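Notes follow once the structure below has been shown.
Only a portion of the chains appears, each positioned as in the full assembly.
Chain IDs A and B follow the sequence of writing; residue 1 opens each chain.
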Amino acid sequence: MKSDYKVNEIKVGNLTIGGDRTTVIAGPCSVESEEQILRIAQSAVKMGADVLRGGIFKPRTNPHDFQGMGLEGLDHLLEAKRLTGLPIITELMDASYLDVFEKHVDIIQIGSRNMYNYSLLKAVGETKKPILLKRGFSATIKEWIFAAEHIAKGGNDQIIFCERGIRTFEDYTRNTLDLTAVPIIQKETGLPIIVDPSHGTGIRDMVSIMSKAAVAAGANGLLIEAHYDPDQSISDKLQTVSMETLEEIIKIVRRLDTL
Amino acid sequence: MKSDYKVNEIKVGNLTIGGDRTTVIAGPCSVESEEQILRIAQSAVKMGADVLRGGIFKPRTNPHDFQGMGLEGLDHLLEAKRLTGLPIITELMDASYLDVFEKHVDIIQIGSRNMYNYSLLKAVGETKKPILLKRGFSATIKEWIFAAEHIAKGGNDQIIFCERGIRTFEDYTRNTLDLTAVPIIQKETGLPIIVDPSHGTGIRDMVSIMSKAAVAAGANGLLIEAHYDPDQSISDKLQTVSMETLEEIIKIVRRLDTL
């Protein structure tokens, strides 16, 4: 569905983010094993997903929760990339890993909790890699744009915004997905914005519906947590969809792309 | 666009709310004069709007602002109905006017500020008229459903929910439109829900985009503030669209209806 606002295109290999086709980023919350990520990647590429996601460093509220596989997980992601050709995105939490990320990762994700971590923003601003900048869950749109300027100041304007819901009083959903951010970011920055309906709702059954709404609002892409056995996900299982649901979502999105 | 959740149909004369066709309610924030409302109504009916809105009692934060035309405004709305055949909706603020509303108004609106006014909810629960129940701007979905139960307890289950944005820290928009409420209300209550992108954004340029998103999320209808000269509106002018924009919105909505 055509957005009312044109944005700069960002190239990731052969992929164009911000063009006429909605970019679908899919994969598990966390890389859990080589087998898991390969299986998901092979399924995702068949369905027409564009980018493979998978966390290797996980910012967890509770310090006793699973913190991610670390660099071992990156090896698995790279194996999945070799196998499927899908570019990979994963979250950077600590600038000390930036060199490794710059060498191996196609899109570097800055997570919601680090949107105000100006040291980290500055560090990735000095790379040439596309940055996916998640909205802080309590950030105003203005502050989010300022965060992007912290990155751009270093010379890197390959910035993709990602709306993932904000914190409100509502407790039925995990966050309140703010789709108005889509046209506002496009209008104010001229940069692409993708929507994460998984974190944005926290509810598996709502992911497909909010994916449609996001694309209708003009979003340049979607970020969807998917797993072949969602209930077995180590993290975020309540919001992770099955590969079958992912397939349906991609079909609808491709149809909306032609409108 | 088909919603994932089926809802009870509510009949207003020949009109069905909650069926396959998105209900479009349009009109000015306030009835300002007979000429104004007739002109808007005639334009709206030509474009395919389904219901005419127009406030006659206006709940205004500032007691010194325009409070609406009162019953004189109702006469103008009725004249517009005679002329165009459009059913009318207007807000009831005070139970002492309920008899008049019951006789003349097709859908009685309970405004956001009165969602917790249980005396008023109880009063309209004893009528047979369809009630459009706006979400309190800081109400959880659970409280909103309870408000509907206050109405239903009196025997009136002709309830249409209306999401109109919630109050958050974000200040770019007037409110944060919570589209996830659409599938949740449909799933939890089996009743129709319409979306008000005018109050939900407070920004004229965002109304069309969020209308598309709302319909894609499965909303059963839209409530849109429209005026032939938006900048001359006495109230809510920043979020009121022109009749031309309304026409474009209705066209897109009808196209999405066929998907």
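Keep this in mind: a residue touches a chain if its C-beta (ideal position, glycine included) is under 8 Å from a C-beta of that chain, and two chains touch if they have at least 3 such contacts.
Source: prediction; values computed, not measured.
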{"item": "Full complex, copies of the single sequence (shown: 2)", "value": "4"}
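One rule holds for everything that comes next: only the chains that are shown with their structure count from here on.
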{"item": "C-alpha-based rotation, chain A on chain B, 0 to 180 degrees, nearest 5", "value": "180"}
{"item": "Chain centre separation (chain A, chain B; CA means) in Å", "value": "35"}
{"item": "Chain A - residues contacting chain B, complex", "value": "1, 4, 138, 140-142, 166, 168-173, 176-180, 182-184, 187, 200-201, 205-206, 208-210, 212-218, 255-256, 259"}
